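First, the structure itself, so that you have it in front of you.
All protein chains but one are shown in place.
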Amino acid sequence: MPEITLIEAIRQAMDEELARDERVVIIGEDVGKRGGVFRATQGLYEKYGPQRVIDSPLAELSIVGVGIGAALYGMRPICEIQFADFIYPAFNQIVNEAAKMCYRSNGEWTVPMVIRAPYGGGIGGGLYHSQSVEAFFAHVPGLKVVIPSNPADAKGLLKSAVRDPNPVLFFEPKKGYRLIRGEVPEGDYTVPLGKAKISRQGADLTVVSYGMTHYYALKAAQVVAAEGIETEIIDLRTLLPFDKETLLQSVKKTGKVLIVHEDNLTGGYGAEIAAFLAEHAFTDLDAPIRRLAGPDVPAVPFSHPMQDWFMPNAEKIATAIRELAAF
Amino acid sequence: MPEITLIEAIRQAMDEELARDERVVIIGEDVGKRGGVFRATQGLYEKYGPQRVIDSPLAELSIVGVGIGAALYGMRPICEIQFADFIYPAFNQIVNEAAKMCYRSNGEWTVPMVIRAPYGGGIGGGLYHSQSVEAFFAHVPGLKVVIPSNPADAKGLLKSAVRDPNPVLFFEPKKGYRLIRGEVPEGDYTVPLGKAKISRQGADLTVVSYGMTHYYALKAAQVVAAEGIETEIIDLRTLLPFDKETLLQSVKKTGKVLIVHEDNLTGGYGAEIAAFLAEHAFTDLDAPIRRLAGPDVPAVPFSHPMQDWFMPNAEKIATAIRELAAF
Amino acid sequence: MVLPLPEETLLEMYWTMLLSRRLDERAWVLHRQGKIAFHISAIGHEAAQIGAAYAIRRGYDWVAPYYRDLTLMLALGYTPREFMLSLMGKKGDPCSGGRQMPNHWSLKRANVISHSSPVATQTSHAAGIGLAIKLRGEDKVVLTTVGEGSTSQGEWYEGVNWAAVHKLPVVFIIANNLYAISVRQEQQMAVANAADKALGLGLPGVSVDGMDFLAVYEVMKEAVERARNGGGPTVVEAKVYRITPHSSDDDDRSYRSREEVEQFKRRDPLLIARQKLERAGILTAQRVEELEQRAKETVEDAVRFGESAPYPSPEEAAFPVYAEDARYA
Partner (left out) sequence: MVLPLPEETLLEMYWTMLLSRRLDERAWVLHRQGKIAFHISAIGHEAAQIGAAYAIRRGYDWVAPYYRDLTLMLALGYTPREFMLSLMGKKGDPCSGGRQMPNHWSLKRANVISHSSPVATQTSHAAGIGLAIKLRGEDKVVLTTVGEGSTSQGEWYEGVNWAAVHKLPVVFIIANNLYAISVRQEQQMAVANAADKALGLGLPGVSVDGMDFLAVYEVMKEAVERARNGGGPTVVEAKVYRITPHSSDDDDRSYRSREEVEQFKRRDPLLIARQKLERAGILTAQRVEELEQRAKETVEDAVRFGESAPYPSPEEAAFPVYAEDARYA
């Protein structure tokens, strides 16, 4: 199997879905000739033309709103939000419209669409090109929320998202676009939504994560393994709905949980995982549920020392693992 | 002390703040002659004129955006969003602008403003006149989030919010507007933000709530008290930042926690409280942390049987208390 | 007077307006009787809606309506019985199975998409449907409506802009009744006509007397044909008046004078239609009597039907959150 980068896997998934199903269209800012500011759609405009790969006006609300309309008519739009930080103008369309359409119409109308957006910091993007926004959407029934951590999953999950009959938010760890490489099966395959992956087995404690921090968690696990701490790593992959079974089983085994994400702590996605386990795995727990998250400041600052202060990384995770293991 | 309704207390607070500080202005849809669709601003237009009580165009984004601008210039705007369900068009302004202004300008610019919105169901409002939206905002550093449960608090908290130098979201339980009455001190007083209130003492378990569900929790506590279960009820009042000390002390005493809110469960505000306690009160806990929340459906349905199915109430809370007490 | 449509069709339009009016009046009564929780009225808007409805190919073209569009919905085949199910939150409400408030339409069989309460969100949906139609090379048209107040939303602006840039087959109707609840047009916009907004977006904008169903029909016909023939979208402003309060929750006396309301009542769209059709010799007093009688019976039947229908069971509220558990997905 060829080794490719995360972003290449994402592009491949879109390319193959465009070829497979003519209802699939891409809508977004600079997705055409420019091939996307991160080049996720590079070459697709040339291959599928301006009818399939559509440069939108600079207006996220209507990127999503138009996508919803097209989906209602039977298309399968993939809407790109250039940075997750710019998704808020479309919040009303996503939360009040896309998420509630199926329910409010008693199932008559559904919105099969994907909203892709790069998220996360560590790339010098400052407050508005670094945000993690998953917690806002993982709270909303009717949406699905997916975050891949590696190329093979990214391709398979994105294909599942495109084929899913619901609105799916697909957040991509942009710092990993070119950094994270991996083997990816050629041709068509899917990775099911709603299923976590145990990406490392271990008996001492469970680390729950996704996306970029999952990548760091794996590195941290290697480091502490040398010290004799055996970490089980869960890559959630789908944040809504999340895979309760896999979580419960792992905690039954390890009794200790560390949840890691980059978004700020308070009200972050990790809170739901912790709350779920504090209710449903209470008797299996041998230690406080620990969350390692971004600090409670508005977003990732630009200047390097401050950015580094903000970002979770393998070292910080290793420290948290050691502390929890020692509890 | 006179007994007045929740909405009268809110109106009183605004009236007195308008009189106290000429920088205070009210901006919103139908807040003028109409006095607000719930009559929260009734009489204020007549008393303070169109320069202080300003009917906005039907556009929430700019209600907040204009409020931010006015606040930057030195005003103290109170922006009314007619229903919390309609706050999403302003999400970008609240989350990317108001919340981050102080931080991003290194403290040079601040946004002293209040955004008021009625929230919650049980009034036959269907999917879009019933929503609880606090979880979205209680996740955002730079914002404060307040929800009063009774007239005296409402008046004092709203005054604190108006005088606070930060953007404060003030969500009002609309079902309680006329239902909840209570004694309210006349004249000027404030209730501090960030401080919870123990509204009932008890040793058997702690119920954490706010707003409308706090009202129901008090009723439920009375019912189970007759059965010998002594419930401690915490009214959070401020959801961000929340009062960690009061929570920890109560759990130390009772060892059991039930968190109640009306918003749907997954990723709801209760998750943060549960996660916080699962980490910081772990050794004090004698039972799983229980959350009683709205079901994970997009919002409260209109038709009565379905609405009732959705809504938390005193009975459901009493049942949950009994179960937890028996653990 | 040259008639733009066959007599039969004109009578059908009148009948639908009349039926809409009588159903609507009955809804107000049901509300006063405490039998329904909420109503939001089309009274005063009937001509604008019927003129629009008959300008499209109903059941073929697509519609993204707003809450005042009862007449439009009836013209699209929504039945009085169905309306009563919606009003009463009963099982079988075709719009939402009782999940949404009344007058929040959806009717898949008639290509009417579901809309929500937050105003103007349907505008970009209409543009998206228009985009899909264009991409597929079909000749369908999309009709979408909002009130004039709702055009203050960025939602509206962005949706219309898409359609203008991509020359999509959409007609954007603005029902301008002068008020957004209590807020008058002048506090909402600085242009004299809501249709002037089209000037800033690069598409044609037309204002028309929305109390005259034939005037609306003519203007709409042109806009719909342009859209169908690849000529792109149009903004049509129908100048109407909301004769009732905003909704059953409103009291309009604080913000507008009784004189103003009375004055507009003299231009009641139903009256104007009747006069026109009588003058054209299509309608007689006797015929009107018959139609009134039929309307009365239809309304009675619908109310009885609605009242005897069951409520949804509580557990139905648990579904369908996702398309997987939808009946029709």
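Note that the chains are named A, B and C in the order they appear, and that numbering of residues resets to 1 at the start of each chain.
Just so it is clear, contacts are C-beta pairs under 8 Å (C-beta built on N, C-alpha and C of every residue); 3 or more make two chains touch, one makes a residue touch a chain.
Remember, it's a predicted structure, so these values are computed and weren't measured experimentally.
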Which of B:142, B:202 or B:298 contacts the chain that the document leaves out: B:142
Of A:57, A:165, A:194 or A:241, the residue in touch with the unshown chain: A:57
Of C:2, C:190 or C:285, the residue in touch with the unshown chain: C:190
Hidden-chain contact residue, picked from the options C:96, C:144, C:161 or C:207: C:161
On chain C, residues whose C-beta touches the chain left out of the figure: 152-155, 157-158, 161, 164-165, 186-192, 196-203
Residues of chain B in contact with the chain not shown: 25, 51, 54, 56-57, 59, 61-62, 64-75, 77, 89, 92-93, 96-97, 100-110, 112, 141-142, 144, 165-166
For chain A, the residues touching the chain missing from this view: 29-30, 32-35, 37, 55-59, 61-62, 85-86, 88-89, 124-129, 295-298, 301-310
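The working rule: only the chains that are shown with their structure count from here on.
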Per-chain CA centroid nearest to the all-protein CA mean: B
Cα-centroid distance, chain B relative to chain C, in whole angstrom: 36
Euclidean distance of C-alpha centroids - chain A vs chain B, Å: 30
Touching two or more other chains - residues of chain C: 96, 99-100, 104, 116, 118, 154-155, 321
Of all residues in chain B, the ones touching two or more other chains: 85, 88-89, 127-128, 296-298
